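One protein chain omitted, others in place.
Note that the chains are named A, B and C in the order they appear, and that numbering of residues resets to 1 at the start of each chain.
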Amino acid sequence: MNTFGHNFRLTSFGESHSQAIGGIVDGCPPGVAVDYDLLLSEMARRHLGADATTRQEPDDVELLSGILNGVTLGTPIAFIIRNKEQRSTDYNDLADCYRPGHADFTWQQRYGLRDFRGGGRASARETAVRVAAGALAKMVLRQRLINVEASVLYNPTPAENDSSGGIIQCTVRGLPAGVGNPIFGKLNACLAAAIMSIPSATGFEMGEGFSAAHMKGSEWADQWRSDGSLGTVTNHCGGIQGGISNGMPILFRAAFHPVATLPIPTQCLTPLGTTKTITPHGRHDRNHIPRTVVVVEAMTALVIADLLGSS
Amino acid sequence: MNTFGHNFRLTSFGESHSQAIGGIVDGCPPGVAVDYDLLLSEMARRHLGADATTRQEPDDVELLSGILNGVTLGTPIAFIIRNKEQRSTDYNDLADCYRPGHADFTWQQRYGLRDFRGGGRASARETAVRVAAGALAKMVLRQRLINVEASVLYNPTPAENDSSGGIIQCTVRGLPAGVGNPIFGKLNACLAAAIMSIPSATGFEMGEGFSAAHMKGSEWADQWRSDGSLGTVTNHCGGIQGGISNGMPILFRAAFHPVATLPIPTQCLTPLGTTKTITPHGRHDRNHIPRTVVVVEAMTALVIADLLGSS
Amino acid sequence: MNTFGHNFRLTSFGESHSQAIGGIVDGCPPGVAVDYDLLLSEMARRHLGADATTRQEPDDVELLSGILNGVTLGTPIAFIIRNKEQRSTDYNDLADCYRPGHADFTWQQRYGLRDFRGGGRASARETAVRVAAGALAKMVLRQRLINVEASVLYNPTPAENDSSGGIIQCTVRGLPAGVGNPIFGKLNACLAAAIMSIPSATGFEMGEGFSAAHMKGSEWADQWRSDGSLGTVTNHCGGIQGGISNGMPILFRAAFHPVATLPIPTQCLTPLGTTKTITPHGRHDRNHIPRTVVVVEAMTALVIADLLGSS
Partner (left out) sequence: MNTFGHNFRLTSFGESHSQAIGGIVDGCPPGVAVDYDLLLSEMARRHLGADATTRQEPDDVELLSGILNGVTLGTPIAFIIRNKEQRSTDYNDLADCYRPGHADFTWQQRYGLRDFRGGGRASARETAVRVAAGALAKMVLRQRLINVEASVLYNPTPAENDSSGGIIQCTVRGLPAGVGNPIFGKLNACLAAAIMSIPSATGFEMGEGFSAAHMKGSEWADQWRSDGSLGTVTNHCGGIQGGISNGMPILFRAAFHPVATLPIPTQCLTPLGTTKTITPHGRHDRNHIPRTVVVVEAMTALVIADLLGSS
């Protein structure tokens, strides 16, 4: 389904070329001051480096409910972002064409039909909804002095007519010890699911991550500080033990593959099982990593706000 | 909460030293033949290489409901595994002691009290429940000719009085195209959450994983076979596009850190904020990777059985 | 939370005087033809007999997503209904005033603040969202030849400056045997929850309902037809046995209390614990029963569409 979270819960809607995309945030605590500037700046961060994109949408977010006099009511906060361009003619050649490296084929198998215009619901355009909801989550976290900050760790410059991926790291500071659930609902499991749900995510690691496989147990265990200050000397585990935060910064990294759409002749599969060649036009990010940073932050903020609970 | 999945759903219970551990599998389709030999052999695989463990439990699984004449009824299947040893005296020195690299401290912060005997609910003993439920999930998958198989990819020999981690890879074969959900419930996101919920997991990657960050878009996109056979020439994406299976094998890897408990003097934190030194005894795996393989398979089978749905 | 259902799932938002009310229907099967006329006529039925209401809203429903060329995509269908009047000055006297027979006091206790304009989220205006979503559910049911029809069973004419309640009966025809879940998710339990969630509902009974308490067991049991036609001679149970439909018509009745707001001096409670007298103006239905009929149908259709499942 299209819902993320339990206590602080986002339900998302919209296709790339439907009238609007948007969502409902349910479970936002009452009494949170709504920071419209933060909302605007987060949406703007998602357009960072969108140089290769011909469609330039300002992505105005219209808040429809759940707020009175600039303060949340504890009721659902609905928001919509109008899609400015809904010309479907640009995309008619995609109606019977499954592009390589895209969800065209799998979506068709899953639902039996799909909105082929610009990727439809499978378009990365849906991340705008995540960012808007993430901004609301950040407003909640800020009240508790919790800060989520991601940055680019690795991101090569794309060659001409090609695209590049990269690695993003993220840190959560100010999270108290005791947040998260044991067994299946571990904080690290929730973060992994959230980050791996971002389009083009291919890997996730907490703390030392894959390097931990090369460490000895005697190196791995983060030793308690013996000077009386709470916390550990090292932070190999990335701030989570047994699925629950330990008060140290939460640290993780995520890998993203390059976007598959390139403005070059591309061999597609057809519903008949044959192939045909098209040259994609429309939106294609040569380098989506800089703008994916705010999406990583948004999903992280949603996870933390959700686990902090609310009613 | 202690429930995993939606359609094929495991609810788990039990502490390391409570009377029993076990679970309820709800949503198993009616009419599945119960393979008791598979159940036994999976439980046995979890004891592989348990050389450093002084406690040798056969882990008999008692099935209590949901089965008539060796066939599932579609009703909840409850199972229990008795804990043979419940002597708590061995563990009294852990009552006011938070070991480094364990969940002792975080669990105490989360709940305000904990069963300190052998790790209590945070003990890796709970993975026996996952393996038993995973065996049931495998019986469901087998009916559809779906096979889950994991193996050790990297696992150094531990030094004396030390422990080692490693990397496990897993492949799902026979999964048809169209399984998984878009947006938040992507198959890769579900697998990531499942695997990262396993004790000591530190990283997860699908297909090329972290290597994908180094690829160009022109390399990344898996090209359709042009010989008329359905599928792709390469499988960089690991069998999932847009969160939905594409009919190719599902491929992922996971990293695990070494177990932190070593039979050497260890500095623990106390509730007063001071430290004290203990020498752990009882269970400690010098190398848990070989036995974690079946846990990875179990969680994977649970995810697939859940997404295949049932009623 | 503000979500109803699991497979066919409505998430609702909006206050009486927010910019809009609306919802997201998630889990509607792909390929359902959208009948806009039905949607319009259902919304119109909700305005039946709204004589005492000074605010006359046409309640245009704007569909924002999930539909392509008049057919559902299987993706979330979002819809909004703009609130035409948002003047809050009319309601300033309600800011520190809890009316008798309303949710003003309980809502304040629950959330610590509330939108006092016209009842805010507790206003019966939210039933417009149920009716719109119910129309979508009916489109799904119609494809399977399932029909939901409610009517007024008892509804006295209100005295001057007073209001009246009543009893509504509902029948579902065409539902095959085998729909519903045993134990906690019984079809009758789902219907009871759905109907009792309608504003002003005070009672619910299936089949013989409260009269069943006066029957002997020898009278109660619906005997099988012996002429070879499937079904029972009587339908005391209202078409549900053990929580699951038996193929006979589903029959239930629901009672509703009269609306409490009357245009006469009314003693309210204040946050200080004192009372003060106001004379309510604005919306107040002297007789809401005729317009509640379509709300009963909508909730029933949502329950059935949900239980029929989808993916």
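Heads up, the rule we're going with is that contacts are C-beta pairs under 8 Å (C-beta built on N, C-alpha and C of every residue); 3 or more make two chains touch, one makes a residue touch a chain.
Since the structure is predicted, the reported quantities are computational estimates derived from the model, not experimental observations.
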| item | value |
| --- | --- |
| From C:44, C:95 or C:196, residue that would touch the chain that is not displayed | C:196 |
| Interface with the undisplayed chain - residues on subunit B | 1-3, 9, 11-15, 18-24, 26-27, 30-31, 62-68, 71, 73-78, 80, 111-115, 120-121 |
| Contact footprint on subunit C, counting only the chain that is left out | 1-4, 12, 98, 100-103, 105-107, 109-110, 121-122, 126, 154, 156, 158-159, 162-167, 176-186, 188-197, 199, 201-218, 220-224, 226, 228, 230, 232, 236-238, 240-247, 255-262, 264, 267-269, 273-275, 286 |
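We take it that only the chains that are shown with their structure count from here on.
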| item | value |
| --- | --- |
| Chain closest to the middle [Cα centroid of all protein chains] | A |
| Centre-to-centre distance between subunit C and subunit B (centres being mean Cα positions), rounded to whole Å | 43 |
| Between subunit C and subunit A, distance of the C-alpha-averaged centres to the nearest whole Å | 36 |
| Subunit C residues counted as touching two or more neighbouring chains | none |
